[in-house]
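The other protein chains are all here in position, but one chain of the complex has been omitted.
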Amino acid sequence: MIALLEVSNLARAYDVRRGRWPFAKPATLHAVDGVSFELPAGRTLGLVGESGCGKTTTAKLVLGLVPVSAGEVRVGGEALPAAHSPNWRALRRRMQMVYQDPLGALDRRLSVGRQVIEPLVIHGLGSAAERHEKALAMLDAVGLAQHHFDRFPHELSGGQRQRIVLARALMLDPQLLVCDEPISALDVSIQAQVVNLLLALQQKLGLAYLFISHDLRMVRQVSHEVAVMYLGRIVEQGDPDHLFATPAHPYTQALVSAIPTHARAKKRRIVLPGEPPNPVDRPAGCAFHPRCPHAVERCRIETPVLRTLADGRRAACHLAEQIA
Amino acid sequence: MLRYLTGRLLRAVLTIFLVITFAFFVLHLSGDPAMMILSADAPPESIKAFRAAWGLDRPLWVQYLAYVWNALHGDLGNSMRDGRPALQLVLERVPATLAITVPAFLLKLTIGIPAGIYAALHRNSLTDRLTMMVSVAGFTVPSFVLALVLVLVFSVQLGWLPSAGRDSATSAILPIVTLGIAGAAILARFTRSAMLEVLGQPYIRAASAKGLQWRKVVVQHALPNAAIPTTTIVGFMVGTLIAGAVVVESVFAWPGIGRLLVSSVSNRDLAVVQVILLLVAATMVTANIIVDVIYGWLDPRLRRGSRAR
Partner (left out) sequence: MAGSTRVCAGEAVRVRRFFEAWPPLTLLALGWIALMVIVALGADFFAPYSFTALDLRARLHPPVFMGGTWAHPLGSDELGRDVLSRLIMSIQLSLLIAFFGTMIAAAFGTAMGFVAAHFRGKVEAMILMLIDFQASMPFLIIALAVLAFFGNNLPLFVMLMGLNSWERYARIARGLTLSANEQGYAAAVRQLGASNLRVYGLHVLPNIASTLIVSMTITFPETILLESGLSFLGLGVQPPLTSLGNMVGYGREYLTRAPWIMLSPAAVIVLSTLSISIVGDWLRDRLDPTLR
């Protein structure tokens, strides 16, 4: 069965200059470098990593908002059309995006109801009455009341706004939702509610999610599969419980150990030396090797590929077997 | 900081080139440059000579380069009026203009800035409201109206001061006062808002909460920070030292550059107009560079060359 979303060897590079001096040496920023994954319909792939690891760029590449430098994105078996072309616009009905900042993503001058209806207006679907009805139904589905229709964004709470953004995204009955840090801007108590809503909607509508976050616990909760990114590459991928319980890649191990828990018998936290390097100055070989406690000579020279280990997990590390 | 300054220098050079290009295109768009600069009834030999000197029969980009070269040397033709090089004519008038703009500038500084600071420190007091009302007049009353009203009062009714010309020792007073008042009003308002913005910052409250005397808070914390935006507008005023007195000079028949510009525009003495345009551009750009240098020194964020990543 063809997966809903297939990404192969996706890469995106930017030409930058070091400094503002016009004669500075040009350099290349590899925001995303060889990312591949598959997302079947109705499932969630969680994408985690620190800021600057390429998560948001991956989201933009998947949606077709940014052209690829290399590799391919296929939705339902078909390649992505060029950004903002009529075919691309038609594709919006299959894939939508949920944003980090719900207040910024909404036009503060229009009532939220009107904004929820807007996708239908843009694509010319349904009569005015039908659109209104569907919008009300969608408000209900995301857990808002009918009277919220005429409210303005600044009159709603953060959680309610995010529900509106969700409702708007779902109006076109998409099959795939790319959620870029959808809950980081919300209060912790609201985060759980929104996550539950996302899960309920997935059950009901069969949505697939690409869930991007730096919050590992949330990702573990919602994902059917998790991929960990570092400097534009996926370094580990696998079942969430498995991955968080016994991480294979040294980077994942450090991330997992940093999750605050109240378990008494907590393993010692792994603190990585150094800072996350500049994506422009990527180290040769394994991008992680300068900070890796297990690095050997081979890691400096040869870039590890994402390979399947004996127990079914996938990690991009030369020493995965030894470390686990 | 060096990087910051080099960037600004580049920008300044670019602006000058832009002005030269602008003048070049306007000149060529509006008609035949030779006819325009020399005047319609000039003898054909001088027209031919002009064409040769300016390369008007060569391709456009060559003309442009020649123009730029000439412009940088200040050689943009002779004035239609008396045939002398326009540059010379313009430079002769500079002292007269400076004789009123420089004192006016000092007047603006010494009245405007303290007034603005005082108004900000005593917000909503009577003095504040008065200062603000007067300063509003500064940018709503056109300079020629102010000038004429002053002439009406001080020359016509009271007979104290001469109304025009540069004959007596007191001739300069009214022009200087006119320029000074208008500028002081604008500066006062600007300084007041800069100060108010700074005074509203949390670090001011923190400083006085630490127990620092209010006077010291103002002098050590508020003023230096308010100086930064104020420098920009003062810099702009410095830049207009040459160009800022066009209307006032006309009202008072003061023999400076402004008056020369107006008469040149009426007579379409384009050589002179071009020179003045470039001179003004050069002055503005220089003033901006000086402001940038002062900024670089005043603003510690630029001094240390910290990069926000």
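Letters A and B mark the chains as written, and numbering starts fresh at 1 in each.
Just so we're on the same page, contacts are C-beta pairs under 8 Å (C-beta built on N, C-alpha and C of every residue); 3 or more make two chains touch, one makes a residue touch a chain.
Computed from a prediction, not measured in an experiment: that's the story for all the values here.
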item: Omitted chain's touching partners, listed by label; value: A, B
item: Selected from B:Val62, B:Val156, B:Ala206 or B:Val219 as touching the chain missing from the view; value: B:Val156
item: Absent-chain contact - pick from A:Leu45, A:Leu106, A:Cys179 or A:Ile212; value: A:Leu106
item: Hidden partner interface residues of chain A, rising order; value: 63, 65, 84, 89-90, 92-93, 96-97, 99-101, 104-109, 118-119, 122-123, 165, 168, 172
item: Residue ranges of chain B at the interface with the undisplayed chain; value: 11, 14-15, 18-19, 22-23, 26-27, 29-31, 36, 136-137, 139-145, 148-149, 151-152, 156, 193, 197, 239-240, 243-244, 246-247, 250-251, 261-262, 264-266, 268-270, 273-274, 276-277, 280-281, 284-285, 288
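We adopt the following convention: only the chains that are shown with their structure count from here on.
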item: Geometric centre distance via CA averages, chain B-chain A, whole Å; value: 54
